[in-house]
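For this depiction, one protein chain was excluded, whereas all remaining protein chains were kept in their positions.
Then we have chain A:
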Amino acid sequence: MQWEAVIGLEIHAQLATKSKIFSGASTAYGAAPNTQACAVDLGLPGVLPVLNEEAVRMAASFGLATHATVAPRSVFARKNYFYPDLPKGYQISQYELPIVHTGYLDIELEDGETRRIGITRAHLEEDAGKSLHEGFHGVTGIDLNRAGTPLLEIVSEPDLRSAKEAVAYMKKLHSLVRYLEICDGNMQEGSFRCDANVSIRRRGEHRFGTRAEIKNINSFRFVERAINFEIERQIEVLESGGAVVQETRLYDAGKDETRSMRTKEEANDYRYFPDPDLLPVELDAAFIEAVRKTLPELPDAKKSRFMEQYGLSAYDAGVLTASREMADYYEAVVEASKVEGKLAANWVMGELSAALNRDGIEVEDSPIDARAFAGLLQRIGDNTISGKIAKTVFEAMWAGEGDADAVIEAKGLKQITDTGAIEQMIREVIEANPQQVEQYRSGKDKLFGFFVGQVMKASKGKANPAEVNKLLKQLLDE
């Protein structure tokens, strides 16, 4: 039996405002419990919410960046449920009239194919507080610092067909909100969280199967694993003659499985209604145009420009524009070094990225800044050092031993381009290997590589490879 998975994601992105969505309390992460929870956040009687303009602007910029409609009129609604991390007994959210609807995001799959994923809606809402269950002998501790932090809940169409596609979509969205500077994207701190709706159906079937919702998956890797587990689980249920139950499931990363959360009694009876404390939000064309003017160059546009302007492949341009910081670094390197775009791309994606990953450093904190890195590439470009030697210079620069020129000077790494010196080395190699010379001259061409290797070794890698090739050919053919 051939099964097809149908997946839709709900992503909660915490908006990077300074204050909360409906109060003037700080949203800074990591403060002592309840020191950033004011009367509005605590739901004390008599308080009124006042909407944060910046949260509205951020939501609008997301809408414009995803080709969506930014609603001229949107309405806040109360979503009613009782939980101690939500002191009011309801969450202020948006229901029938969200601020953003009907957009899309194009994702690129591993085979290079592009898929368009619909974005049903993105609405503004307030985050809840945190419940702490450990260490309080039979009671639960509540920290309401997070209560009232603005969230943009981004709901996709059920357009995704595999865990890999879901991850590609999530990564693209993650990159986009960071480009827009509306969310810091910090998944450990919960700034970017994902719920996945997963169902399966027979290939060719048009109706959807019954779905399960997997809650709060907090890394790209876990999203892929949780969805794959869930698809397998549902296939097993259906193939053994059972039926998938519509329910909420929790992903347990330790056991790599999803399991049913005890179904909350009548959990989905939220009885939404328009919040009488908040008036409808009306955005005029001038506001939306003003937001449009503040949009930065977005990942897709930047990628196309990199391909055009720097002669990069789609793959290279995609990797370099995945984050705004990486793209900025790359551009600064090319501009300062004037070397070919491809050479700079290879070095940024190769040595630099490997070192950043190895040491767990973000590109904006790289010990080698763009200008210094450009200095290294210039020395490759003007043949002062070979690519191989450049790796040694790079390591020294990474370790803080100075800029490229200083390292080359101090370690005596300058490339030997003096033909007299190279010729001398070649003659010595030829003399030391009479047997190989004879074999080469009698037609064993592949020994040429052996001689190149010997000469490079004799020069400690410093001989100019092009020069070595040219002279070696001449001298061997003498």
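By our rule, contacts are C-beta pairs under 8 Å (C-beta built on N, C-alpha and C of every residue); 3 or more make two chains touch, one makes a residue touch a chain; residues count from 1.
Just so it is clear, contacts and distances are computed from a predicted model.
> Using the UniProt record as the reference, specify the protein name of the hidden chain from among "Phosphate transport system permease protein PstA", "Protocatechuate 3,4-dioxygenase subunit beta", "Aspartyl/glutamyl-tRNA(Asn/Gln) amidotransferase subunit C" or "Pyruvate dehydrogenase E1 component subunit alpha".
"Aspartyl/glutamyl-tRNA(Asn/Gln) amidotransferase subunit C"
> Return the single residue from A:S26, A:S175 or A:N469 that touches the missing chain.
A:S26
> Have a look at A:G138, A:G204, A:G241 or A:G360 and name the one touching the chain we're not showing.
Candidates A:G138, A:G204, A:G241 or A:G360; residue touching the omitted chain: A:G138.
> Quick one: say which of A:L9, A:A37, A:A226 or A:L472 touches the chain that got left out.
A:A37
> State which residues belonging to chain A touch the missing partner chain.
So the residues of chain A touching the unseen chain are 17-19, 23-26, 32-39, 42, 44, 50-56, 75, 80, 82-84, 89, 96-97, 131-133, 136, 138-144, 261-262, 264, 266, 269, 271, 274, 276, 278-282.
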